[in-house]
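Below: one structure, written as structure tokens.
Note that one protein chain of the assembly has been removed; the remaining protein chains are unaltered in position.
So, subunit A:
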Amino acid sequence: MRSVKSLGLLHMTLLFILGFIVMAWSMGGFSLIRLPESVAIQSFKTMFISIVLEAVPFILIGVIVSSIMQIFVSEKWIQKFVPRNPLLGILFACILGVIFPVCECGLIPIMRRLISKGMPLYVAVVSILVGPIVNPVVYVATYTAFRSRPEMLYARMGLAIAVGTVIGLIVYFFVHKNQLRHSKVTLYNGSDREMTEHEEQHRRGNKILAVFEHSGSEFFEMGKYLMLGSVITAAIQTFVPRADLVDIGQGPVISHFFMMGFAYVLSICSTSDAFVAASFVNSFSMGSLLTFLVFGAMLDFKSTLMLLSVFKTRFVLLLSGLVISVVLIGSMIVERLYLGN
């Protein structure tokens, strides 16, 4: 045991820092210090902070829902509600996505928790892929951005569900091993006997407090990937001119690949990417914009980092490969048959 004295000192020091920050803030002391200014650094700062601020509410919803599930939802409940039939399971996953209308930042922690509680992997995967697209918020955003081309809205929603179904079935039939990066023991304290003890503990303790403690840990666990992703996204947005990118991305097939890469590095939330896509209508085909809208919401820089925190690297690679190929093929078919230009 550490000596009580040194611990007391540690508490004092950190409490002092905390107090100092609050004092300095309340006296407006922060505005006295100024870092060197440059337009590019300023824009970088504005974008970085805005990406973080936009994501924080959603990641908070994610970690809090996940923590509530950890404490209140039992494995039995999951087994009772998740359908046995894979197609019904996929439908269930899509409905889950609608129930939690958050983007992948919020969905990934929730799904991690549900998998560790015994939800089948394919259901979670479909939710993570389809959820960020098939939900009311994104529906309205896409409708507004493509007001005069509503076929884009239907193509986006339809293709997302189709891609989710195909990938869900592939995962259902071919992936059987546990794909979680952390074993259930770390996430969930393992065997049934320990479980009951654990639940006992919660019953005694204050459940609300427990939810907050879990949320705190998980916020830092998931948030670090969000921060890293936001830094890189903001840097690309600030320092790489779009026009340069657009020039390399023309041509019937290459434009699809280009739009995937573009969506990947931009890492814009699915609630606002339709707006960005709309500004490319004159320079890109509708098909490649559809690729942008479906692929970008399913897989991007930020979400890859978050997926890596949940799943084994090999599984993330497999999933990425599947998303790339299925979205590409699907989008080209839709372009040929439905969008027609």
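The rule is simple: a residue touches a chain if its C-beta (ideal position, glycine included) is under 8 Å from a C-beta of that chain, and two chains touch if they have at least 3 such contacts; residues count from 1.
Please note the rule applied: contacts and distances are computed from a predicted model.
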Protein name, per the UniProt record, of whichever chain is missing from view ("TIGR03943 family protein", "Diguanylate cyclase (GGDEF) domain-containing protein", "Chaperone modulatory protein CbpM" or "Glutamyl-tRNA(Gln) amidotransferase subunit A"): "TIGR03943 family protein"
Identified contact with the non-displayed chain, of A:234, A:259, A:290 or A:322: A:234
Identified contact with the non-displayed chain, of A:280, A:301 or A:315: A:280
Residues from subunit A at the interface with the omitted partner, ascending: 1-2, 4, 7, 10-11, 14-15, 17-18, 21-22, 25, 30-31, 33-35, 37, 39-43, 45-54, 56-58, 60, 64, 70, 140-141, 144-150, 186-189, 198, 201-202, 205-206, 209-210, 212-221, 223-224, 227-228, 230-231, 233-234, 237-243, 246, 268-269, 271-273, 275-276, 278-282
